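Here the complex is missing a single protein chain, while all its other protein chains stay put.
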Amino acid sequence: MGVSIVPTLRVLKPVGMIAGVGFVGLLVGYFANAAFFPGTTPVQPIEFSHTVHAGDYEIPCLYCHTQARRSPSAGVPSVNKCMGCHAIVATDSPLIREVARHYENDEPIPWIKVHDLPDFVHFPHNRHVAAGLECQECHGPVETMDRVTRMAPNEMGQCLTCHKDMEVEHGIDCLTCHK
Amino acid sequence: MPNVDRRNFLKLVGAGGVGAGAGFMLSESRKHPVEHLVPYPVPPEEFSPGIATWYNSVCSMCSAGCGISVRTREGRAKKIEGNPAHPVSQGRLCALGQSGLQALYNPDRITGPLVRAGRRGEIEFDPTTWEESFAELANQLELMRTAGRGGGVALLTGGVRGHLASLLELFMGWLGSDQLLHYDFNHPATLYAANERFFGESNLPYYDIENSRYVLSFGADFIGHWLSPVHHGLGFGRSRQARDGDRGRFVQIEPRMSLTGAAADEWIAANPGTEGVLALGIARRIVDQGGYQGTDLDAWQAALDGYAPDAVAEQTGVLPDTVARLADSFAETQPGLAIGGGAPANHSNGVDALVAVNALNHLVGNIGVEGGVIFNPPPAFGPEASRHASLARMLELAEDARAGRIELLIVSNTNPVFNLPEASGFAEALADIPQIVSLSSFLDETTAHADLVLPSNTYLESWGDDTPSPGVGFRVGAVSQPVVEPLYDTRATGDIVLELAHRMGLDLAFPWPNMEEYLKYSWREVWSNGTPDPSIPDFDTFWTSVVRAGVWGDETRAPGGEFVPDAGVVEGIGVGAPEFAGAEGEFPYALHPYLSNGLHDGRGANLPWMQELPDALTGVVYGTWIELNPETADELGLSDGDVVAIESPAGAIEAPVLVYPAIMPGVVAMPIGQGHEEYGRYAEEHGVNPINVLAAETEPATGALAWAATRVRLVPTGGRADLVRVSGEARELGREIVQIADAGTPAAAVNAPAVAAAGAGAPGVRLASGARAAAGIDAPTAGAEAATANTRLNSIPITVVNT
Amino acid sequence: MASNALGLFGGPTAALAAAGKLKGAGFESLDLISPIPLHGVEEVLGKKTSVIKRFTFFGAIIGGLSGFVLAAGTAALYLHPTGGRPIITFPPFLIITYEMTILFGILATVLGFLISARLPVLRERIYVPESAVDKFAVTVACEADEDFKRATEILREAGAEEVSEIAPGGGRR
Amino acid sequence: MQRRHEDIKFADVNNDIVRSLVETGPRYYVTLAIAVLITLACFFFPWFYQLYYGIGAAGMNHPTVWGTYLASFIFWIGLSHSGTLLSCVLHITNSEWRKAMYRSAEAMTLFSLMVAAMMVMVHVGRPWFIHWALPYPNQMELWPNFRSPLMFDVMAITTYLTGSSIFIYMGSIPDFAAVRDRTTGWRHHMYVLLSLGWRGTDTEWHRLGWAYTFLAVLIIPLAVSVHSIVSWDFAMSIVPSLHQTIFAPYFVVGAIYSGTAGIVTVMFVLRKYMNFEHYITKVHFDNLGKLLLALSLIWTYINVVEVFTGWYSNDSAELESLRYKLFGFYAPLYWEMILFCAVAPLLLISKRFRTSFVPMLILSIAINIGMYTERFLIVGTSLSRQYLPDSWGVYVPSLVEISILVGSIAMFCTLFLIFVKIFPSVSIYEVKETLPAPDEGKTQWQATH
Partner (left out) sequence: MSLIDDFLARWHEYRRPGYYEEFDYHWTMTVDLDRCTGCEACVTACQAENNTPIVGEDAIARGRHMQWMRIERYWEGEYPDVKLRAIPMFCQHCDAAPCETVCPVSATYHNQDGLNAQIYNRCIGTRSCAVYCPYEVRYFNYNNHHWDEPLDQQLNPDVSVREKGVMEKCTFCIQRIRQAKDAAKDDGRRRVQDGEVQPACVQTCPTEALVFGDRKDPDSAVSQMLGNERAYTVLEELNTDPSVVYLKKVDADAA
């Protein structure tokens, strides 16, 4: 007669394998979703291409997102602003016609927010522009994106790391962002 | 993988599948919900999301006429603060004024024109269009006008001033009707009458509390809601602690301690209605002690003959020593100020009592001097004669209605069905009026009787102007501008009237397309009458700067001239015994109704902030109670929460008892403001309306409702109702939470001037974000057409005066 | 041939006596398998020492240190001054230290127990199910057949109810 | 010392215990089903409602932000005290009578700790973020605040739960081995793993003995610290009548007191329904009764001291708080507590009382009701009468809270019911130690002493 836990372990092996495979499946599913269906790259109502505007034509970010300089909110340009150029430029493109339709009907375009912070985070664009930050540091190389995607996690860790690196005065005080 | 049989293989595949699915869902659930960024198709010029724009305007929550600054973000009003440039509010604002936002954003606002669908008073309305309503109403008005029956139109409004009042006057004039009535429960009609009698001037004077060193107040709750509470508050604070080593003293005389009484250094309860007698007792003592040396001394002595200390003491219940002490210190401490209002002013002898108070000011030489009573100049614009309706006048209107003389009643911004005693029969009289049109923003008790509802904008969506009364001792005018676009399909009252006039074919008489144009037109006159200022070359500049500043006027008070009362007036001075409705034997307690701090006369009841604002003295929210002296409560065997029936000769209501330590034993007090049957979700089904048990007793000289002149009896019902209150134990138990210094302690005045300046000049964030506010100079709101942001222009035509 | 001799006894005294005799006969690799802990084993089979106390001691020390480092270190990583006290405040941190000392002490004791008792058993070891009920077994590892015979003899003499041979792989013969 | 039943044989012990594990009658299943249903209906359902609605489902309000959830938390933590702590103390002092009852007492510790942990989850406003109270690295770079008495609690309870689980497990290894040989199927595999391949050699016994003693030595101060720390959640505040130096010993004594009463209840139930009459005898009840009496006297003493010092201080806040407790809104509860916890236990002076099972059961339940009241009063009376009289208020528990309290008791029962079918609820080898050895007619303990 003898005793050992090994036989039991053998018996339990299939259970362990099922659990293991299930766990691996969980990881695969999680990352597959994140990789193939990222909520971070929404399809906009009008396929505006930053590659064309900010990349090819090198229009500065603040030309359209002009509020970022003086307001906590960067804002998106009004249809009016689009038409400022597109009354003359590329007027026969179907996308531009769509924009023009909005303009004529006085209908706003419901852009989908890509970089969406929780409501309890108060991020002032103007302060960051004033500090000389490039838009790309948080928003990624938008000028290369046909469809804007959220590159950075925009989570607290990212804010903190930057605030620490830049030695922002009292930059890690919670009240800086949360109020 | 060794020895994986088919079964196990399937299990593994299943496990993998379930795991992957779970992982997928997990990842999905962590994604942000979609949010949209919706920009303007064409943004208003210089509109900046994320940056606040401030607009100056005028508060319309009560009749004080405080200047306000409204903070807006993305076209929505966010906060109301006092306009620092406005001499009445000087950047400050009371609770009710701040909750004006909830009038604007009230969920129970009427969102468009309504026409009655069911029977009167059943509150069944169908939506209709402005076009239809205007067409019909204008047609009816025009028919009546041309048929000479214009007199059958009655227009009943709240306390309106400025050019809207002029416009209504003009409109009614064209209709040929003199039934233009302003009804405001809190209107100090007796004070106007007393001033008319004593000063020969039917106007409110300026009470310079700030510079006064001794304030003797006969029932005037001037910090709570009397005349201009914010301005009085400023004066009170500064009289207390802003003068180095010279703390103003303040005595309040009233049967039930009000908010103001609680702030007083000394609170004295005189028998209800005998405050005037006390004033004359004090006057006599002053005269006796040689405090008055005028040429008409003899006349005074004669007039005050009947007010010997003992007689006064017997009538008022105030000890002769106290009377003497008050008189001596009042005479000694100059400048002093005697003011009267509240219950004594609204008693059967109200005018006499207020004349007596005026007399006190005269005897110690406080008329026209700093720290005393200062006369206001006539208002810069607006109708000359007051159209304020007394109870008697309202009864007349009701009588006219019953006699069929009123064919059409237009009600705007007033709620007489709620604010008039049931005994007046006003609500019943409405049934005899064939057509009732309400211009109210809310479905209140009066609007419930309407056949047609043409909802007006709130004041935050309308153009208007105002001349504050009692003002500040010099000319002030203020323009109120819309700070947001109208939320609903509603119109400004002025615009409705103008539209009606146009549709009636009165274009020539009313050439202005809208209220804004009418204001501009009218203010041209104000501008041309004003002192020329080289920095303001034309009217447009003037108008822009006035709208931006929100206020216009003089800077200094005119020196007061010598004042001598008419001999006849002196001769006629005297205060009779108060008369009550209800015999003392049958109705042992004098009912002392008072305006609630937050709900005012009931108009604040639909504002949730005001409903949840704990009563300043009892901490009760959402309810009505009856205050009893502990002694009275003991006699009746009542304690907090016991429900009693309050029965007067005119009616009965039920309310829970609240034992209140600072009320005379023979008096019971109830707050006005609750007991709405209509008026929206926040107002309905809370408390009772004590106005309903008031007898339709009038003050003989003015016909005003003597609301302090009803006696009641209390009948315990055996029921209990727990009062909702935020306070726990109301005694300190020796814990020294509120610590007391004796009078010898130096004032905090070291820096008071600095504080005062900061208070006047630095409202909240505005200065702090001055640069950015400046960027918003020309930012018209998402709202009104040419509304102009508040900015600190160098040429604001008025500066605050701290004389 | 290496095998194990097993003697089953009805009571602890006899089993102990047998073990004592075997020990006296020069058998070193003796195991006493019993349903209850036996008192007096050490007198018979010699003093046993264990490393558990060292585990406990060092575990506790490591726990205490890491407790303090955890509290003080995390406090220094993100500075949140509270209640007017210094960032590193001893009295509360000592409580954390105390708790962590005990936690690690306990965990280390368990680890020490498992190591010193050579648990869990992976490679099969000799076991007598009766010994978990009311029998007391003595097993002796024997290098040679000769030893085995000698051992079985001693066991029988000592009053074993049953004597058998157990192959190294298990299985009673 | 009273002799045990001479006729119990070693083999009987194994049989009895294995029978208690594998032979499960319908009565057990019905009881378990009822317990599970009550747990679901009275604990989890209201709790999920509360998660959805917010803590407002409970009756807590502005001055009294802590309520029955916290009272229950202390109660369960307190109940946990007599299991492992008492077991350790008795182990170290070599108390023979401990052996038949300690396993279930320790299980009580474990489960009341678990229920206490659940009460924390129920108590906090946002339990879905409760992990923020654990020190783990995260992208927010935020850590818990180790200066907080609540963090002491987190650490102490984690340690205590770990320690108690290990202690009960270590003591059970030989029993798992004994049961292993008698079971088949999934039970067998489970016991194989649980017993780790225990054989019962002299070396293993020796190591186990040492390890067990070390654990006992470590756990005694731990248990004392746990309830001291729970008391500090209150005593570290400056709330009048909570800010007391005596609170730590008061709580520890109270904990052991209620825990011991809890053991009496559990013993009664086990004895009655698991047919352990041979193992759990009058001796145990007698000894537990003596312990209870002693604890009751200490507890009463501390209460008297608290009232006396509070009264003597003559401080307005302290005095009011005391007055409110003794004569205020909750006064009936206070006097009920005094009756149950200070007066009634005096009956224990009588040996006849101590050795009668049903009266002991009633008393033990009464004591625990009284002790729950004590915890409730600590929270309720102090918080509703603090420094600013204007902020005073009254707290009355809501239905949800009462339901969750009932549900938590059911949850404890459920866990215990599951336990008795997995763990040998009476220690096989330790009971054998108290029996005469098969060949001697004397117990080992007697033989060596």
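In this document, chain identifiers A, B, C and D correspond to the written order of the chains, with residue numbering beginning at 1 in each.
Operating definition for what follows: a contact is a pair of C-beta atoms (placed from the backbone, for glycine too) under 8 Å apart; a residue touches a chain by one contact, two chains touch by 3 or more.
These numbers were taken from a predicted model, which means no experiment stands behind them.
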item: Which displayed chains the hidden chain touches across the whole complex; value: A, B, C, D
item: Option from B:G67, B:P113, B:P188 or B:G237 whose C-beta touches the chain left out; value: B:G237
item: Residue in contact with the excluded chain [from B:A22, B:V42 or B:A95]; value: B:A95
item: Touch with the omitted chain, as defined above, among D:G328, D:P359 or D:G393; value: D:G393
item: Contact with the hidden chain (one of B:A15, B:V58 or B:I80); value: B:I80
item: Contact partner of the left-out chain, one of D:A35, D:M236 or D:L291; value: D:M236
item: Sites on chain B contacted by the missing partner chain, in the whole complex; value: 50, 73-74, 76-82, 91-95, 98-99, 101-102, 104-107, 223-224, 229-230, 233-234, 236-238, 240-242, 247, 249, 257, 259-260, 262-263, 265-269, 487, 597-598, 608-614, 616-619, 621-622, 629-631, 661-665, 681, 686, 722, 724, 726-727, 730-732, 735, 737-743, 745-746, 748, 750-751, 754-759, 761-765, 767-772
item: Chain A, residues in touch with the chain not shown (by the definition above); value: 118-120, 122, 124, 126-127, 130, 170, 173-176, 178-179
item: Where the unshown chain meets chain C, residue by residue; value: 72-73, 75-76, 78-88, 92
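Keep this in mind: only the chains that are shown with their structure count from here on.
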item: Centre distance in Å when chain B and chain D are each reduced to the mean of their C-alpha atoms; value: 63
item: Touching two or more other chains - residues of chain D; value: 141, 177, 196-199
item: Junction residues of chain B, two or more chains touched; value: none
item: Interchain pairs in contact, sorted by label; value: A-B, A-C, A-D, B-D, C-D
item: Touching residues (chain side chain D, partner chain A) in the complex; value: 138-141, 177, 188-189, 192-193, 196-199
item: Chain B-touching residues of chain A, taken from the complex the two chains share; value: 14, 17-19, 21-34, 37, 39, 42, 67, 70-73, 75-80, 102-103, 106-113, 116
item: Residues of chain D defined as touching chain C within the complex; value: 9-11, 14, 135, 141-149, 151-152, 155-156, 158-159, 162-163, 166, 170, 173-174, 177-178, 180-181, 196-211, 214-215, 218-219, 221-222, 225, 229, 428-430, 432-433, 437-440, 444, 447-448
